Structure formats: C-alpha cells, structure tokens
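Can you read through this structure? Questions will come right after.
The complex appears here minus one protein chain, its other protein chains still in place.
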Amino acid sequence: MNFGKFIERLAQLIPVLLGVLVIVFSMMALTPGDPVDIMIGDQPISAEQEANLRHDMGLDLPPVERFVKFLGNAITGDFGLSFFHRRPVLDVIAERLPATIELSLFSLILALLTSIPLGVLAALKKNTIFDRVSTVVSLFGVSLPGFWFGILLLMLFAVHLQILPVSGRIDYAYEVDAVTHLLLIDSLIAGRLDTFANVLSHLFLPALTLGLPMAAILMRVTRTSMLEVMSQDYIVFAEAKGISRTSILIRHALKNALIPTVTVAALETGSLLGGNMIVESVFGWPGLGRLVVESIFVRNYPLVQAAVLFYAVTYVFLNFFADILYTVLNPRVKL
Amino acid sequence: MSESATYVAIEKVSPLRRNLKIFMTSKLSTVAASFVIVFVGMALFAPWIAPHDPNETDLFLRLQPPAWIEGGDISYLLGCDGLGRDILSRIIYGARISIFIGVAVIVVATSIGIIAGLAAGYLRGWVDITISRLVDILVSFPYLIFAIALIGMIGAGLQNIILVLVYKEWVVPCRVVRGETLAAREIEYVEAARALGGSSRHIMLREILPNILSPVIVVSTIRMAHVIILEASLSFLGLGVQPPTASWGSMVADGRAFMLGAWWVSTFPGLAILFLVLAINVTSQGLRDAFDPKFHD
Partner (left out) sequence: MTEPQPILSISNLQTRFATRYGLVTAVDGVSIDVMPGECVGVVGESGSGKSVTFASVMGLVKKPGWIDGGSITFEGRELVGMSDRDYKSLRGKDIAMTMQDALTALNPALTIGHQIMEVLLTHDDELTGSARHRKRGARDRAIEMMMLVGIPSPETRLNDYPHQFSGGMRQRIMIAIALACRPKLLIADEPTTALDVTIQAQVLELIAEIRQKLGMSVILITHDLGVVAEYCDRVAVMYAGQVIESGPTKLVIGHPSHPYTQGLLNSIPNLANLDKRIRPIEGQVPELINLSPGCRFIGRCDVHESACAQQVEMQNIGQGRAVRCVLPRRNKQ
C-alpha cells in the first residue's frame, strides 16, 4: 500500500477532528448554568478561590481564546479536574477504560464467531428451515431493546437460576496482577484458571447483550454476501477445474464473501461504543460508559466533555480503519 | 417482466402507488403493517381503550401479579407496578410516547434532511461543501453518546428528546436525498425542464422530489425503529421523558428493583417495545423489497 496515500487519507481526517472539537467545545460552552457554580455546589469557598477556579478553567477569557486553550489542553491530555472524584479527569477515564475495552472486544469476538459460521451456513442452506429460522432470529436480534434483553438475562440467569453473577467484573475474592488491565488476559498470564473462569462468567451476559444486535447484522451481511459470491462465474469455473467443494468454499468463496462482513463489523464497532453505556448500566460494569451516565446525573461536565471527545475521536479512527481495511482486503480497490 | 420499470424515469407514472400495491402482495409485510397500525390505534385511542388511569397509584395494589397468576385480578390484566399503577394502561399510554416521538423525530428530521439533501445535491458548490462537512462531523459521534451528552446539557423531557434525536437523525435522509438528487439531476426530464427555463427551486420540487420519495420512505421507516429504541434507551437511563409520564423505557427501569419477585413490571413494557419495533422492521423490509426494481418480476 502506498504510504504517501495513507498519510494523505489520514490528513483528510483533520478537518473532521477539528469539527468534532468545535462541537464538543460548543456543547460545553452553551450549557445553561454556570459550570463553576455547578462544580462548587454547596461547598464553602472564598471569592478568591472561586475567581482562581474561573481563571484556571479559562472562563474569564473570550470564546475564541477559550477554544484555543481547550484545544491546547485537549492535545496535551489535560481535561481539568473531576471535582467529583478529586482527580484529573484523564486519570479517572484511564482507570475505567480497560473495562470498557475488554467488554467491547469480547462482544466483538463473540459476535464474529457466531455470525460468520451461521451466515455461511444460512447461505449454503438457502430457503431451508435453518435459513428461515436464522432470518427470524436475526430480525429479533435487531429489534430487541438491549436494556430489556439484558434485564431479562439477568432475571433468568442471575436472579432466578443463580448460575451467573449479577454485576461487576470479578468477584471480590479474586485478585489479579494488572498487566494489560484486561482481566481475561491477565488471569491467563498469571496462570490462574479459576480467576479466568470467574471473569468469564461476569463477562458472558453483558457481552451477549452487547454483541447480539451486531451478530444479527453481521449474520445477514455474511449470508447475502455469501449468496452473491456462490452465484459468481468464478465458482463455476473453479468447479470445472475439478476442485473439491470444501476447497472452493474456503479458498475461493470465503475470501470474497467476508469482505463486506469485516468492513461492516469495523463500522458497527462504533455503535458498540454507544451500546456500552446501556449495557454497563444494566450490568453494573465498571467501565467508561457507566461513568459517563453517572457523570451526567451529577453534572460532572468536564468528565462528560472529555469522554464525549474520546468517543468521537475513537469513532473517527474506527471508520478510518474500516476504510483502510476494505482497501487491503479487496485487491481491486486502491487506496 | 415489468416493462413499466424502464419507463418510470421518463413517463413519471406514479411509482408510489404501484409500489404500494406490490407491497400488499406480501402477506408477512401486510401483517406487520397491520400490527403497526394497531399500535398507532392504541396510541390514538388510549383514553378510550385503557382500563385505568395510568398515573393512578394505589398502594394496596402494589406489585399485584398478572391476572393468570395467583393473586392477580382480571381487571388489572398485566399486573401492577411498584406504585400500584396498572401496567396495561401504562403500556397503552406509553405507546403514545414512543409513537409520537418516533413519528415527530422522523417527520422533522426527514423534512430537514430532504431540504438539505436537495440543496446540496442540486445546487452543489459551497452549499454542498458546507452541508457535507457538517454531515461528516455529526456522523463522527456515536449516536447514543451524542444524545446522552446533549440531554445532559439541556436537560431531559419530551421536547428536548425530540430536539436531540432530530439533531443527529437528519443526516440520514440528507445523505440519501443528496445521493438520489445527484443521480436524478442528470436524467433527461430534468434537463428538459432546465431547457424550458424552469427555476432551480421549481425543478427541485416538481421534477426531482417525487422520484426520490421511494428510497426516502424506506429509509425513514427503518430509522423510525431505531429512534423508538433510542428513546426507550434514554428513558431507561432516566434521561428521557420524566415521571409520572409512562414511557416504556422508564417502565422497564422501574422494574429493575423487582427482578426477583415481580418480573412482570419490566417484562411487559419491554415486550411492547419488541413487538412494535419488530413490526416496523418487517414492514420496512417489505417496503424495501416492494420499492426495489430488482425484485419486480
């Protein structure tokens, strides 16, 4: 792949990122109510301290200068203090981030592992009972409200059957050295299979809830793509060469059929970011999503602002990644 | 073969009516569409259908089970919630919220989207550049996060939800319309109209608009399902319509405290969401198949 072109494409992101920054900044600036008053709340504070706080937050500057200050801070990672936690915002976010990443990654993998084989099978057995059932299931998957499904799962497995935990990432009894901060991996590194099993049991229901809509979409995409590929001339030609059905499936068909699946997966991962908020709230998952929701309720705006910025930037890069991925997988499309 | 399909661009036979007829031939789609209409009816005629006042609390009826379980009562068919309110009535009234918000957001967003898309696609130039840039930036925010943040800023409530959802939603029809307009402006009848000296606005409205309506309708129905789930999600988090108004989402949230005992408090409102959204999705699938010339036989 042409490195120059890659840089060029990357550069095209800059105006979008700039726009994102402007919007996030405006959201903050246009919030009704005085942010300083909200932050202080009922605490006794002298007029001088208040003035200092205002100055630190740049609230005494004209809007454009405020934006530039904001920009500068954003790039260096200074998002101010989270009054609520009495720590820098960035620290708080960084602390909760791994939980969200682990949940999202696990959901993504779960979704891919189920949707791809099911989609391929549905295409191969087109119009059979299997196909029709999977169509129905996939329709349900997109129509289910995630928060409700999560609650149902909790009611069934955690509350009534009591075979899976109700909330959290890991039981108090277990502890693991943090290497990657991804508990599944860390427990494997430490060789603690019991911890691994425990983390897995916590991860399962939230990942199922988060990953279901995505799996439903990916299954449809895979099925459609597979059907299209199997009707292509090059499949017939491969058969005319005497190649076995399995080889055709694996080497000829899948390589082409999975391109849309993978690209859609990359794009949909962005919506996982949003879904996180719901799922983390339902399952009491200590991640960034739940943090944002909580912060909104306590009016912890600096944190909300930073989180939104983080999500938006991640999303932009995810979409960019999806574009690049597509050009890599499809030899006909150039960067 | 449907020969008329090739003539649509030139003869302007009303594609809408023809497509609706084709839609009706699918049993599944028609059933689904009827379901949607039932829900709409439920919403419209709520005061006459609902057995009780949705906001009337009665602590004696607190957490009463549904009629078919011991301790239930047929007049409170689906049981009562934590404050003794009839769940069935609340679900019926809740349909008003979901459908009203769904329709309002889609109607407003689509209108804005059509105008913006037409302008961008037809006029091109700086109009197109500005609008497209705006769309790109807005699209960069994951939906829910943007909505939650905005609600956090301006507060919750019915009006604000609609505002917030419209803010993000208009980009979808805008993109569709822009794409279709870009394609349509090259077609002969537009050139002919231009040659005859029609004004830009006239051309946009009279010539292009009727023919791009089909894809817009299909997309809008699909999006309506999304919007309804979004509203429910926001209400679930407490960022939607505020109590005592019954929104299906907040009803599910109410039931969280009673997961062990009164499972019905969360289950039934969620089922309502599921069925409505399912019906809309199947309907929109049918619409998509009906409006897609490839499927015409």
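Chains: A and B, in written order; residue numbering restarts at 1 for each.
In this section, a contact is a pair of C-beta atoms (placed from the backbone, for glycine too) under 8 Å apart; a residue touches a chain by one contact, two chains touch by 3 or more.
Remember, it's a predicted structure, so these values are computed and weren't measured experimentally.
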| item | value |
| --- | --- |
| Contact set of the excluded chain (shown chains only) | A |
| Residue, one of A:104, A:134, A:225 or A:256, that touches the chain absent here | A:256 |
| Options A:73, A:232 or A:263, residue touching the unrepresented chain | A:232 |
| Where the unshown chain meets chain A, residue by residue | 232-234, 236-244, 247, 251-252, 255-256, 259, 330-332 |
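Just so it is clear, only the chains that are shown with their structure count from here on.
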| item | value |
| --- | --- |
| Euclidean distance of C-alpha centroids - chain A vs chain B, Å | 24 |
| Residue ranges of chain A touching chain B (in the complex, touch as defined) | 15-16, 19-20, 23, 27-28, 30-32, 139-140, 142-149, 151-152, 154-155, 159-160, 270-271, 273-275, 277-278, 281, 292-293, 295-297, 299, 301, 304-305, 307-308, 311-312, 315-316, 319 |
| Chain B to chain A touching residues, read off their complex | 133-134, 136-138, 140-146, 148-155, 225, 229, 232-233, 236-239, 249, 252-253, 255-256, 259-260, 263, 266-267, 269-270, 273-274, 277-278, 281-282 |
